[in-house]
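Complex shown without one protein chain; remaining protein chains in place.
Coming up: chain A.
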């Protein structure tokens, strides 16, 4: 290594490279930094020679240089060649760590040599060994000593001492549940279990609010992100304790209530109008959805005046209007199709226009009559892709907001669990003529006696 210090140009190159997030400079960036060719090449060559720069070739063939700090250089000076090789691979793995098997494959060194290298590196406090929990719990991974293992390896906040901390999870989810329940159910001291009606419902909690509550409530020191909270909430949903509803759901209901009122006032002229306009548009709707959508949007703007609700009037206007549109069409074709009407509240406009054009207009009345029950059912359970897309676009309009609401579970009173047979360990073994039989069953005897005590 040449003994001189770095000159100004070299210093500048090195500093710029270190300042970069990747600690690398591409050839083009070097060209921009030092326009003159000769000093540039000299400076790069010197840096490469001292080991402060390392040349690398990117995937697209461009040349780039990676800067090495002086400390790193000092450490490496004492290392043997093999140790250096091992260290560089460990370094490259970043905070993901590298498994010894992979290390062996990459360095192509013998196992004993690798073991020796790793031992000396660990002694020098350069690397540390860790074991992951999430993906490969048995693998011994190595990474640089000063790095924190990544979330992929530790498993995030749910793991304590490499074990899934179920108690912690239970604690947090019960806290979430309590918080959501407080917001969902009205406070009352009667035993009537009152609920909020949809129109007078409070604003339910979002995942962000729950996260804020958890971090404020001092239940845990661990910082949880919104994603972590959503994981908890998903489990609660599956447990049947809460449900996830779109934030605009209540508004839909109010809009329909408002629609009822305005319809009472002027039901006849409006439906006439819609029928006329739909018959005008019908021919085009068959092959071109956008026309139908456009018309419904145009009309919805008109109707939004009647509703007079604020920001979200357009969406509701169209949902409220379009059933009339569908009815008008049904009359025109002479095809009485109740199924298209009955879903109309929740259906979004794009889903409607496609379903109408595909089913109602194409098929003959007899065929659609026959087909209707299974179609209704399938639609009920899984909405078509178009509907999903349309639904998502609505969600996007509302800022992707879902809110969470606590529900009371409906349990089926299973008589079986009251019978001794429900949890009988010998149930499969029990038979009429066997040693375990219902006539002399001790569990039944116990059950009959226990009940008698209760009644007294």
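The rule is simple: a residue touches a chain if its C-beta (ideal position, glycine included) is under 8 Å from a C-beta of that chain, and two chains touch if they have at least 3 such contacts; residues count from 1.
To be clear about the criterion, contacts and distances are computed from a predicted model.
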item	value
Listed names "UBC-like protein", "DNA-directed RNA polymerase III subunit RPC3", "UBC core domain-containing protein" or "Alpha-1,3-glucosyltransferase", matching UniProt entry of the absent chain	"DNA-directed RNA polymerase III subunit RPC3"
Identified contact with the non-displayed chain, of A:163, A:227 or A:446	A:163
Selected residue (touches chain absent from view) among A:70, A:101 or A:423	A:423
Those residues of chain A which, in the complete complex, touch the missing chain	158, 163-164, 166, 169, 186, 188, 190, 192-201, 231-232, 234-235, 238-240, 243-246, 249-250, 252-253, 256-257, 259-260, 263, 267, 319-320, 323-324, 327, 338, 341-347, 373, 376-377, 380-383, 391, 407-419, 421-423, 427, 430, 432, 437-441, 444, 448, 451-452, 455
